[in-house]
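Every protein chain but one is kept in place in this view of the complex.
Chain nomenclature is as follows: A, B and C, assigned in order of appearance, with residue numbering initiated at 1 for each chain independently.
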Amino acid sequence: MNDILDEMYRDIILDHYRSPRGKKLIDHADISSTGQNPSCGDEIAMQVTLDDGTVKDIHVGCTGCAISVASGSMLAEFVKGKSFEEVKKVAEVVKKMLKGEEIPDSDELGDIDALKGVRQFPVRIKCALLAWMTLIEGIQNFEKQKKAGPETVTTTEEDEQNAATDQ
Amino acid sequence: MNDILDEMYRDIILDHYRSPRGKKLIDHADISSTGQNPSCGDEIAMQVTLDDGTVKDIHVGCTGCAISVASGSMLAEFVKGKSFEEVKKVAEVVKKMLKGEEIPDSDELGDIDALKGVRQFPVRIKCALLAWMTLIEGIQNFEKQKKAGPETVTTTEEDEQNAATDQ
Amino acid sequence: MSMPSDTDRKPALFGSGDTGFDVNRIKADFPILRQKVNGHRLVYLDSAASSQKPQAVIDALDRYYSQINANIHRGLHTLSEKATAAYENTREHSARFIGGVKPEEIIFTNGATEAINLVASSWGGQNIGEGDEIVITEMEHHANLVPWVILAQRKKAVVKRIPLTPDGQLDLTDIENIVTPRTKLVAVGHMSNVLGTINPVQRLAELAHKNGALILADGAQAAPHMPVDVKQLGVDFYTFSAHKMLGPTGVGVLWARQELLEAMPPYNTGGEMIREVSFETVTWADVPHKFEAGTPNIAGVVAFHEALSYLEAIGMDKIREHAIALTGYAIDSLLKLDRLEIQGPLDPTLRGGAISFTDADIHPHDLSTFLDSRGIAIRAGHHCAQPLMRALGKVATARASLYVYNDEADIDALVDAIKQVRSYFGV
Partner (left out) sequence: MSMPSDTDRKPALFGSGDTGFDVNRIKADFPILRQKVNGHRLVYLDSAASSQKPQAVIDALDRYYSQINANIHRGLHTLSEKATAAYENTREHSARFIGGVKPEEIIFTNGATEAINLVASSWGGQNIGEGDEIVITEMEHHANLVPWVILAQRKKAVVKRIPLTPDGQLDLTDIENIVTPRTKLVAVGHMSNVLGTINPVQRLAELAHKNGALILADGAQAAPHMPVDVKQLGVDFYTFSAHKMLGPTGVGVLWARQELLEAMPPYNTGGEMIREVSFETVTWADVPHKFEAGTPNIAGVVAFHEALSYLEAIGMDKIREHAIALTGYAIDSLLKLDRLEIQGPLDPTLRGGAISFTDADIHPHDLSTFLDSRGIAIRAGHHCAQPLMRALGKVATARASLYVYNDEADIDALVDAIKQVRSYFGV
């Protein structure tokens, strides 16, 4: 009877929601990024420390719904030790997955694959994307800045996220 | 089958339409007044000569539909020899008749009574009123002017007519 | 040229001589309520967003398109005259519905939002200048907020706000310093779509007028749920939407005093609203036509008449009584739940049936998704009232909103489901 509901709120999702990874604050941040889901106003903030071009540690603080919290938690778990390229690639995969597009091979996604059920709930897709888009924006700003010169940039608007789901 | 149609285009109406009274131009005008039916753009122009407070002669030039032409013709026939008060009274009666209100006694109306059928055709009520409202406006302007001083006023808008039928 | 029949169908609640408020009979008039959603009986608690429609309204649309449809006003053929008569009939009906105003004072728009925009652009454009003050409240819907903020920006005017008491009513302590001779307009929601609060419009109208200002009341939530008499309220502008009161989507009403309407420039321009046009100049038609450019939502307006008839057949007084009783029951039931907080006044006589609440543990969006899986439709979010949310210190609330077809069983279903939600999420 509640197949669709259980499809979205899978056990893996609820587990991440109840005990979100990446909760621990970190004292130094190479990247800081905040994002807001414009459709509900919920917010996420993250700090990332880097180690030779890969993510060393991450803190994710999310005040949103179960999906956004779970997605942020999965992100925290996943990205540690990954390069920017790997992070960007998986963010693209998450986006595609949520749009209902064919995705290449979901084995390496691990828990993240459980976000699939969200695509049945169009208004919640932004929830699942929030963390990913915020991190990508943080990375992109970091990269721009590295070219331009040092100074931390924080962002608040998720235009790409809008573009991805606002149709 | 065409009862309603024949109710509006009665023989009396069609007779006035085919041979409108008051067609003859007059060379001197105490009152000149023009009116336009805003719902169709048709126009009427009239000149009136007076004789001791009563209408002596009238010219009515109407470029409208059968109803407006017939109504103008009936007006031309009716008003000769009438005082301003009599003219205003019958104009009020015509207005009431076309709104479908009870009217006191229609005997003295003569041909004008035939305009009754128009009330079944709401959009044509303004046609039947056009001549009457234009004359009344002419008389009112004449009266105002007599109080104020001499100079001919012509009018082009039929606000009272609008107010009467624009609901 | 007869009008579309409209008296041959009475709401079922009067079916067998009973004059009481029998919700089951009313429910039977709303076909959508017969359906199952996610395997459950649909419990529709989102009427503040948009109400459901009785069969009489649905049939009126069908009848209009199957028997009458034509463009209005300038037609000289039977269908066009019938359509015009039916359209104008709703104008007269709307005028009666809000207390017996002149039909010419009723302007049809495509919604309450457009009605307020019309006033802001047309009246505001002409009457608001630099330094003038527009007073709104902290609980306004964006529809009665954004147009004024934008107008103020454009005119270098100032938007002032009446703050709230802790229980979500207007805090009028300092009102004499808010509404002052600098005030040009007070724009206030008659009933809040978030808090349910019924605002003291009459008192604010007196205060506005004492200061030489005008007052607009946004009746989008009040007109569906309580008797409204705009003259008694003493307002200058009143606006509402058909779709929230059993009528079709795409129909709104602006009422304003005739002198105001006559002095205001048109909003949209085009066909059916002019007297004369050249390439250089335009003269306008009389009100109400001056404000209804182009082909309006004829079918929607025509069918709205049936919605008004349906509401009147129940009786707006009875509708208000039902709202008070059911809102009281809902608030009592919800407050029995642990860790649940209701925004807005708790006394049902001070408010309508839009009940916002937050659960300490469950995000409103998760709650509403869960409830939906049980067939229960509520809304979650900022309810187009971001400044109010900020004042409440919430990002979002859940909102259950009631109407004539809701009963205690619907509330019980809501409360039961909320009881289950914590165990579902395991928090």
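Assume a contact is a pair of C-beta atoms (placed from the backbone, for glycine too) under 8 Å apart; a residue touches a chain by one contact, two chains touch by 3 or more.
In this text the structure is predicted, and so the values were computed from the model without any measurement.
Novice: Among C:Ala85, C:Val149 or C:Val427, which one is in touch with the chain left out?
Specialist: Answering carefully, the residue with contact to the hidden chain is C:Val149.
Novice: For the chain not shown, which residue from C:Pro31, C:Gly100, C:Gly129 or C:Gly426 touches it across the whole complex?
Specialist: Missing-chain contact among the listed residues: C:Pro31.
Novice: So one chain is hidden, and I want to know which residue out of B:Cys65, B:Val87, B:Ala114 or B:Ala128 touches that hidden chain in the complete assembly.
Specialist: Touches the omitted chain: B:Cys65.
Novice: Which parts of subunit A are in contact with the chain that was left out?
Specialist: With respect to the unshown chain, the touching residues of subunit A are 38-39, 120-124, 157, 159, 162-163, 166-167.
Novice: By the contact criterion defined above, which parts of subunit B meet the unshown chain? Give residue numbers in ascending order.
Specialist: Residues of subunit B in contact with the hidden chain: 1-2, 4-5, 8-9, 14, 17-18, 39-43, 63-67, 121, 124, 127.
Novice: Suppose we count only contacts with the excluded chain; which residues of subunit C make the list?
Specialist: 31-32, 35, 37-38, 42, 44, 46, 49-50, 52-53, 57-58, 61-62, 65-71, 74-80, 110-114, 116-117, 136, 141-147, 149-150, 159, 161, 241, 243, 248-251, 267-272, 274, 276-282, 293-300, 365, 368-369, 371-372, 376-381, 384, 386-387, 390
By definition in this document, only the chains that are shown with their structure count from here on.
Novice: Determine the centre-to-centre distance between subunit A and subunit B, using the mean Cα coordinates as centres, and give it in whole Å.
Specialist: 79
Novice: List the centre-to-centre spacing of subunit A and subunit C in whole Å, with centres computed as mean CA coordinates.
Specialist: Computed from C-alpha means, the inter-chain centre distance equals 39 Å.
Novice: In angstrom, rounded to a whole number, how far apart do the mean CA points of subunit B and subunit C lie?
Specialist: 46
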